[in-house]
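Data block below; observations after.
Excluded from the complex is one protein chain; the other protein chains are retained at their positions.
Order of writing sets the labels: A and B. Residues in every chain begin at 1.
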Amino acid sequence: MTVGIVGYGAFIPRRRIKLEEIAKVWGADAPAYKRGLQLFEKSVPGADEDTVTMSVEASRNALARSGGVDPALIGALYIGSESHPYAVKPSGTIVAEAIGAVPALHVADLEFACKAGTESLFIAQALVKAGEVEYAIGIGADTSQGAPGDALEYSAAAGAAAFIFGRDPGRLLAEVVDTYSWTTDTPDFWRREYMHYPRHGSRFTGEPAYFRHSMSSARGMMEKAGLEPKDFAHAIFHQPNGKFPKRVGKMLGFTDAQLETGWLSPWLGNTYSGASPVGFTAVLDIASPGDLVLLTSFGSGAGSDSFVFRVTDRINEVRDLAPRTRPQLDENKIYLEYGAYAKLRGKIRMAE
Amino acid sequence: MRDVAVIGVGMTSFGELWRTPLRSLWAEAAIAALGDAGVDRVDLVTIGCMSSGLFTGQEHLASLLADELGMAGVPAARVESACASGGLAVRAGFAEIAAGLAEVVLVTGVEKMTDVDGADATYALGTAADAEWEGFHGVTFPGLYAMLARVHMQRFGTTREQLARVAVKNHANGLLNRHAQYHLKVSVADVLESTLVADPLRLLDCSPVTDGAAALVLTTVERARELAAGKPVVRITGSGLATDTVSLANRGDLAELGAVRLAGERAYAMAGRTPDDIHLAEVHDCFTIAEIMATEALGFFAAGDGGPAVEKGLTDLGGRIPVNTSGGLKSKGHPVGATGVAQVIEIVSQLRGDAGQRQVEGARVGMAQNMGGSGGSSVVHILEVV
Partner (left out) sequence: MFSPARAWREFPQRYRLEAARCTECGKVLYPPRLICPECGGRDFATEVLPRDGTVVTYTVIRVPPAGFTEQTPLPIALVELVNGVRLMVQIADVADPESLEIGMPVRLEFRRVSWDGEAGVIFYGHKAVRATG
């Protein structure tokens, strides 16, 4: 039985802050950061935007491209995020209510640092494949925070992507060819209960965490599917900054042309659970029927999910039924100064 | 229906009366009105109050306040129609006497607003909007009137300066009223440079938060003539009450105050009067735009002519139809439940010839127009010397 994506959608907030604007507050060397991290600006959620609101809009965009999937037939909804608005009380129920998928469905909020988004995709497609549900929606969304002045503050951004999985051949816009996951216990980045900002192992987040897991997962995926880098039209990796995804891609043998479309982080920042999923939506926006696409996420802690998708003919009919990702990233931007950014991100202590 | 007259008036000074609790404010006005009327026994007490619960944590006012005058046992009723609660209390008293249910009624209005801070006062006033479908989204009263102003400005070309002229005029009148909250001369420039509250409305376009109470004694015209002792008898010849949608989303025409027009038409019909017969009016200028729109809805000026009229001075003291000689809500202050009663007091004072420096010469027919919310309700009374 072929399972695949029947609808996809992204949502990117309109606000941005430039790397220089953050650097000047902390006396950091902006040109060096830009060269080193390949980061120029990042998205910033408004005070009225969070994982739930972005997930609703991304899901509505996915439904718009689904060829009229009845939301009531969505049997499962998963949101992966490390910034669920409530510590206790699910995000998924709000999204399910808003898109009209309630009440006959299974809902769970997932958390696995930056790979919670692909976890939701992984589980959603598996349930459809098992025949448990007609349709399942997997969402990756985050409004992540880096501690003020920390390296993460230059990248932590906001965005969401949603994918509806089904097995109705008439609706598939990309088939799930195969999946693979690679996981170990590697404490490179964490946030304890009740803490506002995460902490990380600095350079330990690189080689033993991001690179080892991403490469092992991508290699395992290709080996399992009997594919090589040259077989893919596009590859998307987790993008904690601009540099890492390009480097890991090159190390695996992918070319710039294969990596370019899904590489959004220099202008979007790291949307954590949304990062590789949003990159994947940008790829679907321009992919051709028959294209093979490799999607490899990474989540600190640590693990990496990989997927191989094959794009179908239907992509040409549906991509313009909802806002494309790249225009959301490139147009109608609102640039913030650090003061307004600090206010919107709750970094200012308000009266009790 | 029996003819109804006002035989006594009394009010507190309006302002931030930190030392005075709600019950004492009310009693001061009531005692003054009863004294002015020369009566010590009434058949009914009506009380207009918008939100003593939210402003002071006290409900059940009718019994509480009747007892405050040592009148426990008397029939008493509180009425509420947001900022038109005072006007509604007048209407309720008027109706009981006209219907023969009472001979003498003490009509009162009161609001004690300064026991809460600004945000809580904004919230309390905001409950007069549609809480579920408009207040939920954060709109405030200045915000709702700002939206009406924007439509009026676009439709008719009403200018920012014309709005400011309302405040300038009413503050000039308030200088002549010892009961007014503000004795403050303001210029057009002062208004235009005051703090933005809700574009295009600024601080000096808005009526203030005020403590105060006002009271009237009503009886039949027949009884009034007996008690007059040479003073002019002031009769309520017209009373009109109307509603409109509370939510602006359901409002038919945002450039018109429909409830004011309907209440005015009903009052004119009862009194057998037309707008041309009115010598002066107190209108509900909770915001400058409200006065302009009210003068149009009451037929003093055609739709869209309210702005130019104030600019030309037609509503000044000494103009074609003086509006808000008391200083209006803008300068006299706006203790919401008391406002509608205080408006009637100003008209009575003018008709009696007691208005001192702000006296409108030859005033024999006056109107008081009170409004709730952003025009969701309105009460209009016409008073005449008989």
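By our rule, contacts are C-beta pairs under 8 Å (C-beta built on N, C-alpha and C of every residue); 3 or more make two chains touch, one makes a residue touch a chain.
Values in this document were obtained by computation on a predicted structure and should not be read as measured data.
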Option touching the unshown chain, where B:Gly57, B:Gly73, B:Gly138 or B:Gly362 are the choices: B:Gly138
Contact residue for the chain not shown (choose from B:Asp120, B:Glu193, B:Glu222 or B:Asp354): B:Asp120
Touch with the omitted chain, as defined above, among B:Ala128, B:Val197, B:Leu241 or B:Val323: B:Val197
Touching residues on chain B - with respect to the absent chain: 118-120, 122-123, 126, 130, 132-140, 142-143, 146-148, 150-151, 154, 195-201, 247-250, 254
Sites on chain A contacted by the missing partner chain, in the whole complex: 13-15, 46-50, 52-53, 56-57, 60, 85-86, 94, 97-100, 331-332, 334, 343-344, 350
